[in-house]
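Below: one structure in structure tokens.
Missing here: one protein chain of the complex. Every other protein chain is in place.
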Amino acid sequence: MKSLASDNYAGVLPEIMEAILAANQQHAGSYGHDQITHRVFQSFRQAFGEIADVRFVFNGSGANVLSVSCAVDSFSSILCADISHMYVDESTSPETFTGCRLMPLKTNEDGKITVQSIKERIIRIGDEHHPQPKILSITQPTEYGTVYSLAEIREISGLLKANDMYLHIDGARIFNALVSLNATIKEMITDTGVDIISFGGTKLGMLFGEAVVVMHPDLSKNLKFRHKKSMQLSSKNRFIACQFEALLKNNLWQQYAQHANQMAAYLNEQIKEVSRITVTKPVQANAVFAIMPRDWTKALQEVMPFYVWDERTNEVRLMCSFDTTKDEIDEFVEVMKSLP
Amino acid sequence: MKSLASDNYAGVLPEIMEAILAANQQHAGSYGHDQITHRVFQSFRQAFGEIADVRFVFNGSGANVLSVSCAVDSFSSILCADISHMYVDESTSPETFTGCRLMPLKTNEDGKITVQSIKERIIRIGDEHHPQPKILSITQPTEYGTVYSLAEIREISGLLKANDMYLHIDGARIFNALVSLNATIKEMITDTGVDIISFGGTKLGMLFGEAVVVMHPDLSKNLKFRHKKSMQLSSKNRFIACQFEALLKNNLWQQYAQHANQMAAYLNEQIKEVSRITVTKPVQANAVFAIMPRDWTKALQEVMPFYVWDERTNEVRLMCSFDTTKDEIDEFVEVMKSLP
Amino acid sequence: MKSLASDNYAGVLPEIMEAILAANQQHAGSYGHDQITHRVFQSFRQAFGEIADVRFVFNGSGANVLSVSCAVDSFSSILCADISHMYVDESTSPETFTGCRLMPLKTNEDGKITVQSIKERIIRIGDEHHPQPKILSITQPTEYGTVYSLAEIREISGLLKANDMYLHIDGARIFNALVSLNATIKEMITDTGVDIISFGGTKLGMLFGEAVVVMHPDLSKNLKFRHKKSMQLSSKNRFIACQFEALLKNNLWQQYAQHANQMAAYLNEQIKEVSRITVTKPVQANAVFAIMPRDWTKALQEVMPFYVWDERTNEVRLMCSFDTTKDEIDEFVEVMKSLP
Partner (left out) sequence: MKSLASDNYAGVLPEIMEAILAANQQHAGSYGHDQITHRVFQSFRQAFGEIADVRFVFNGSGANVLSVSCAVDSFSSILCADISHMYVDESTSPETFTGCRLMPLKTNEDGKITVQSIKERIIRIGDEHHPQPKILSITQPTEYGTVYSLAEIREISGLLKANDMYLHIDGARIFNALVSLNATIKEMITDTGVDIISFGGTKLGMLFGEAVVVMHPDLSKNLKFRHKKSMQLSSKNRFIACQFEALLKNNLWQQYAQHANQMAAYLNEQIKEVSRITVTKPVQANAVFAIMPRDWTKALQEVMPFYVWDERTNEVRLMCSFDTTKDEIDEFVEVMKSLP
């Protein structure tokens, strides 16, 4: 049974599997000292620009925690949305690993952090009694499936630079944002002033693996040490690298991310025709948020599982994957229409 | 010049100085293995009840961090007011020392944490992705100088116990709360179900030193190990113990805390007669919060310094100490009345 | 080119690749809530006994740090060999993640920790000034390729239990030890009193992944929380589980571990005929340690790379993998014989 619960319920892309099989031909140096890792490093530089430094990690928590650890002193605070994955779904890993404060920011109705909310937290600079803000993490696309525009990212990064702070993107679904804005990696990430990104692979069909890409020399300076000590350095590193190589080759990611986004758009369209269910957020990537009758939940989840996002309002999250099909959506909506 | 900035601007009580001089008569065992410490330990047991375990620490941050560290696992969250000293004025000490998340709670207009706000944070219990709430810290009196009633504390501690959580009091000014409620130590702290308290001495005229008093065997189990590793164990421990002995003897604290509270009440009375300044919070301990014209600040601070609490509204905090006098208040209010 | 540098230079077993392909047939619950993970959990219980709790992690550092974190308080010390991977090759991850002291123990000439060396570190119990020993980690096989006998493990675990301490095995190459002793998993690990083990898969031909297996209820109590916060919980968890399923099925591990050990034994035999090179440690698993002329190193490393273990004596480590062949060893030794 397919699922609309999360794109990490989906499996592995055939091109990724082929890449792994192809990488398994011979012995290779461990911990990143192999030819494939070196080769993919260059692919990342082509995509992000020559300033980029790259390390491969196992999962999203590892990518986020390693990323912010590169920016902070132990007396720093890390600003992030109060609905962000780092704040609500990564246990206390950020605190334990960095010793820092996570400072939660309220988001606007689209799930975005606003310039105003950041400014309210850039306070008491130089006051040793208060955690010193040093990095902001935004999620792109946001937890609500909306997408920051390039102008919005630039405005945020400008504000941060003016205050000696860094900008991190949690890009667990970054490819969905890229196709949503029809932007290149360099346009969205390097050129807008992002300093470091958790560049997600798992949710677009990798077996496992994410990348941390750094665009600022301050943050890359001790990257290899922080990478190792975060327990996120794989001995058979080439098997993460080769998966990213497959995704980046001929922009394969575009095809699959586009598909997932299109399925969300299609689902959004179909739902509009159904009364008693209301889409609550702009559908800009691969997620559809909607409020529906509480007594629909069980019956619909038997067709395709999904998460109830807000128990109070019965707002649900319907997340499309690279392998969601129109037929599946049609069937899902048909059942919806049949419900009293 | 006296000050209304903070009660830690004040010096040391004469009885405290005498106690220190008296303790300095001979060699004594170090790190708490001395007769004075043993004797004062018994005084605390008399005040708190036989369940109490006590350790002496250097300062308020140490007391708070040691206290919460006794309750948590490294995957726990610590609930506290978003205006609490622990949240805004103790750098990232709690996170570094415990590895845990501080979860900020909004307070009501009196600066109190409500049962409702706690309930909203007791969520996702058993879900390993989310920090698990384990202890709540309230400040008594609150940062706004208001005082939780015994019933309010009991209601909070009941809610926490029902959820396998602990209750901590940041009692930097606990004596001011005790006289405010006309309650004994045992009535306010032990009998209401408080599990651990930062029992403040410095702000009522000790040279330095606070106590951590534990009323729950789970939390006292490894207390001595956590005490030492918090770097808060004094080699000449008897010089903290003797100060508390002086304060507790014949309830000396009552006299001085009563005075400070009375001065705040008097200041409150006097201010009421002045137009253009409005007291904003109930005056229940030794602090008066008031909004006054922005252009008064400088002139008044030259009479007695004080803090501007909220720059946006020019709400100021006027904190009375054990040595604040009526004459000083009269002079202060006179100048106030003279300002245009 | 094959390598004798490390068994993590080798690739992935064909049976493992097939298992991954087979697991990639449909959507599945994330973070371990899937049928394959549940199934493999039962396989582990069959192998280890019903007491076992199991979590899958990404790599060896993660397994070790998660393991010891289950046993300690923040004032504990962790005893380990001063040549152990945890002590010399995992950066400061153990300290950062647990806050504890690593206490290095000297090993005997076979690289084993002795009962005597442990006793010398079980000191100052109850003294809050000193880190309190709580867990010992041994490596099986040791860093020198030797293997603790079942009696040796039992003696160590008995000493630890008598002192309220736990026993951890770093089993990055545990399968090589099992075939060396011709023991079952249950005989070597559960029945000897081991409390928790880093159960290694990567070095025997998994793509990635290790397991943490717990045999003591104290340590499994909060396992899921510590697992998540160690950043070692994979969203597509089934792809680690399925690899272990393949290894455990019909004891597939025996075949490959046996082969690697036999190749080491064969290499040991062949080297004995060569003058000017001396095997320095008993060859009991898949490693051969030997001292050879310094000027041989470069020429031999061009045939098959290996590590110089001790630069002062030119002791080298020759590590056989599941895919090392007799022909390769013959060629390696031939070149050796041809060197002046």
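Observations on the model:
By letter and in written order, the chains are A, B and C; residue numbering begins at 1 in each of them.
The rule we apply is simple: contacts are C-beta pairs under 8 Å (C-beta built on N, C-alpha and C of every residue); 3 or more make two chains touch, one makes a residue touch a chain.
Computed from a predicted structure; not experimentally measured.
Summary of contacts with the chain left out: across B:55, B:134 or B:228, the touching residue is B:228. From the options B:2, B:216, B:281 or B:317, the residue with contact to the unseen chain in the full assembly is B:2. Contact with the chain that does not appear here is found for just one residue of B:93, B:258 or B:286, B:93. Among the residues C:1, C:22, C:88 or C:299, only C:88 touches the chain that is left out of the figure.
Residues of subunit C that touch the chain left out of the display are 74-77, 88-92, 95-96, 99-102, 104, 128-131.
Listed for subunit B, the residues touching the missing chain in the whole complex are 1-3, 5-6, 8-12, 17, 20-21, 23-30, 58-62, 65, 90-93, 96-97, 202, 207-208, 225, 228-236, 239, 321. Where subunit A meets the chain that is not shown, the touching residues are 31, 69, 73-75, 99, 128-129, 132, 222, 224-229, 233.
We take it that only the chains that are shown with their structure count from here on.
Using CA-based centroids throughout, the chain positioned farthest away from subunit C is B. Between the CA-based centres of subunit A and subunit B the separation comes to 42 Å, rounded to the whole angstrom.
If you average the CA atoms of subunit A and of subunit C, the two centres end up 34 Å from each other.
Subunit B and subunit C have Cα centroids separated by 51 Å.
Counting only residues that touch two or more partner chains, subunit C has 225, 228-229, 233.
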